[in-house]
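Just one protein chain is left out here, and the rest sit where they should.
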């Protein structure tokens, strides 16, 4: 049976936000009324406000990326649920300095609906809002025009970092939206789970797997993936993730990528680095340069055991922005 | 059944080190011959070399703390096993600039034996070595003089950070040894597990727990704790950890502590922050200031679900060193 | 025969709706459990409680304040229904403006604008087993009554009947929007809770003898 450190499951996110704020008081403040996490010290010069929001259960995303060089504000919903329109609205107002606010969203209906409503509400007061929509999850690619499109996952971190640096330098709302969308569009991800996740207070994961199978193509909400595949050695599984991603991006020899090998929650750092080593070798084999990389639990699905592999096509300008200073509780350099 | 991303379990640590080196090439290099992880760019000015070593399976410890302002070199053993004397020797030689090398060890027989032998071997060549022994685990406190003493756990991170900053400023080997031991001696930790850990390639954790019990007083190697206690809400469990630790340190109102709420592997960030919130409230109730804190998976026990709570008594001088710049793959500010 | 809705009447309508929603919340939640993801009841309860709080602070003399209270409460609630209802009620409030009492043309215009906002934001049309199946007929009925110069109370009764009828048809429809699409045929025979709540809203106007 799964167990968690939890008091009232209904209050879990709020209690955690309280702890997060206290542990990182030099970096962030949690606005209890508006229910958003903003920088402790708002950006000094007028700059475009960067907002990212979505359901909770994915920590350290997004609040862990609030700080100089990345986000101005993160908007946390309930576990696996969209923040409300009111939260998006309050957060948008809080970080507008007159230069407008960029909404960085992962492609989920609720997030788009609520953030879109907030954008309408603040437009009444002349606050400009643009949106970057991250839809990197190759498992949900589809030719059906009526399908909701690919889900958004770990590529959002690269968007936040790169756009964050450009915003710090005074780029305009339109420039940031264009840049962010370009980063997002050049990204694809695939994930697989060795076991699913359980909600705080719940004893059982959302699905069970046989000992000899893995769930391939999972998202970040404990839903089933696209198919079951045989359990296999790490290198084999890593290749099943990275090769279709590289193919989908049509990566050519000589191109550069950012790699994110992301732990979905319960997967250990040793394992993630073993997977990354194989992903990097696959890039070598294609003549693609692993320009930068992140390996760790950055976008989790509660206590899911699994890994996602993200490739992000980057150019030198993006890399320069990636390398620019950031001070957040998770990424800092 | 537990499953992991693993190829050959015997080669797991080496494969992961290869991945770690590649993902952090700007910060570290993995010396394959000597089998240690050193800074990519050795300290420029002559300074005391800071070495920490111990078994693997605890990642990001210690390699994640190699970099400016913290360690010069980390020495990784096999999973849950001491590095060899030859590793300690090679690593010690690699980071000596003439100012001597400080061995930061957690209190385990094998680590002490092998590092001690290395110290003897390099002494033949005039390299001075001093040792800080971290023995913070209250669960293994004992009055028996023949007992091996308290185990070393997460307090080692505070030692590495504080001593690391002092070393960067040119403190002598003797000063660093004294400072580090003072930090270590003012630290205590207690941990509990909601489920034990499985080694890479193994299907079952080292022990099983009933649904209504937790393993109290666990160490970091999947061994049983000192007793079973009833499963309880997070705040209750947090108090069972923090109160004896605060009592053991005889913390008085007006004192300052560093708090480390550490995830043992599979425990989610939301949970860790819920636990931290209660730990901080307990400090408030005692009039003790939570001066700084770390909340996250810093010293893991593979995929164990559990948490450790560490309190470290600090003075202003230590805090100033804590706040000094560091550039490592895990802590960076 | 009533021809306008003042602040007190608007507030009475809103309160009657909150009471009805509270009374039926379990049944509505159950519909979402059978043809959705089951959280409609929780979401509705959150909205109802929030609306009561906001209403208490509002200006009792203004019809707009009553509708704005609903808007604020629903916009602060999760799920798909929360923001859509929130935007629907927002249009009602906007139409009312700062008038001390609103007439049928004003109300009809607000409801039509509200349904348009829901359709624009949610992308649904009539026949896709959503709240729109109750909203659109109600808006049409009000607009027709306004064009015909009909009295307000009769128009609201028409709207309530139209909303209920629209809601009832959803039981025969296959979902093409929202979470109900995931359960497919299992939802056939189940009324859409979002539509049923819309019927409750217009029926509350009638039951309240406006």
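Order as written gives the chain letters A, B and C; numbering starts at 1 within each chain.
To be clear about the criterion, a contact is a pair of C-beta atoms (placed from the backbone, for glycine too) under 8 Å apart; a residue touches a chain by one contact, two chains touch by 3 or more.
Remember, it's a predicted structure, so these values are computed and weren't measured experimentally.
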Omitted chain's touching partners, listed by label: B
Absent-chain contact - pick from B:68, B:84 or B:196: B:84
Touching residue (missing chain; options B:92, B:114, B:140 or B:332): B:114
Where the missing chain touches subunit B, by residue: 77-78, 81-87, 89, 109-110, 113-114, 116-117, 120-121
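Following the convention adopted for this analysis, only the chains that are shown with their structure count from here on.
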Category of the chain touch graph - line, ring, star, complete, other: line
Computed distance of Cα centres, subunit C from subunit A, in Å: 35
Approximate Å spacing (C-alpha centroids) for the pair subunit A, subunit B: 29
